[in-house]
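Sending over a structure as structure tokens; questions will come in a sec.
All protein chains of the complex are present and in place, except for one that has been dropped.
The block that comes next holds subunit A.
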Amino acid sequence: MIALSAALRASQAACTSSNAIFRTMSAAAASDKILIEVQPFSAHKIEAPSNKVETTLSELRAHYLFMYRMRRMEIAADMMYKAKLIRGFCHLYDGQEAVLTGIEAALTKQDSIVTSYRDHCHHISRGGTIEEVMAELFGRSTGATKGLGGSMHMYNRKANFYGGNGIVGAQIPLGAGLAFAHKYRKEPNVAITMYGDGAANQGQKYEALNMAALWNIPIIFVCENNHYGMGTAEWRHAKNSSFYTRGDFVPGLKADGMDVLAVKQVVSYAKKYALEHGPIILELDTYRYHGHSMSDPGSTYRSRDEINAMRTERDPIERVKKLLLANGFDAAELKKMDKEVKKEVDDAVEKAKAAPIPPDHWLWKNVYAAPANTELRKVDGGYNTPDYDPEYKN
């Protein structure tokens, strides 16, 4: 545990010392280019992209806003779980916001994305509302998947978000299928399949890597390395914890996952690569403040010092906030944005609390995609012909 903390602190020290900020103009207007130097990337069998990233104030503002919305939503979920309004398993994403923000900034909505059970934020990054996420967590009919999926099953077909998966690693072959479909239809799009350091030990990941490399499928494997596979630290569950090298014949890049600009840079680079040459692995070094899920306090296998160090030194939102303020962004406007986000989340929670529970007959809906004479036996005898409410079906 101590060894891991030291390593994390060392990488943090490297970050702040190399974060030189250059201004191309004396007055940084919203769309003026700002050049930021991020932590250099580690590369495996590929040339790393440049670690000088161009951005603008308006882009940074958008990143900040989005990350802050995710953060407040996850904190609200934490409180609602403790208030017993959310039950079962609830896996929170706070600390890892930069990963998703950077990915979405580099992709379009025509690129497919699939992830694990830590998927609340993916729903809002792909066009959903915070209210839909909260309602789904409360099990209400206005939820992301009508209250039937729950925390681990958020989906958005119109924005090519393929879920939310409960089983560790099962989404990796699905991602290969999404990329296969892009290639089959000759679309200029990639598929991103996201998983954690724990899932990186799954056999199906290597099966998918092999197939993807064999057929040059445009897939980007993103390993969100938060250094803990559930309750077991990285150095205790992985023989080789350089996950970006474990693709062997598949090239890999490692980036600081707490830095949204680094993530965006490496994902843009990876997308260009994947469209031309096939699979690539990205390891994004990140951290989750909460435990694996709400059932895990998250402090039995890591020290509070480590968690606090992450918060103070590598927090992704604080980093962008510092950049904004250093480049002349109005502090008062930041405060205003914060207040608006808090209000949005609070409103969403209130609306979700008041939302109706799914009606009883929804138990039988959508078990099958097509009715076709399927009678579902009721447990207490008799049959129930599933009907398909036209408003219910997207």
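Rule of thumb we're sticking to: a residue touches a chain if its C-beta (ideal position, glycine included) is under 8 Å from a C-beta of that chain, and two chains touch if they have at least 3 such contacts; residues count from 1.
One rule holds in what follows: contacts and distances are computed from a predicted model.
Comparing "Cytochrome c oxidase assembly factor 6", "pyruvate dehydrogenase (acetyl-transferring)", "Mitotic checkpoint protein BUB3.2" or "Sorting nexin 1" against the UniProt entry of the hidden chain yields the protein name "pyruvate dehydrogenase (acetyl-transferring)". In the complete assembly, the contact with the undisplayed chain comes from A:163, out of A:163, A:196, A:218 or A:247.
Within the set A:46, A:208, A:262 or A:310, the residue that contacts the chain not displayed is A:208.
Of the listed residues A:95, A:139, A:173 or A:251, the one in contact with the hidden chain in the full complex is A:173.
Set against the missing chain, the residues A:33, A:61, A:109 or A:153 yield one that touches it, A:153.
Taking the whole complex into account, subunit A touches the unshown chain at residues 112, 114, 143-146, 148-150, 153, 155-157, 162-167, 170, 172-178, 180-184, 203-204, 207-208, 210-211, 214-215, 365-370, 372-377, 381-383, 392-394.
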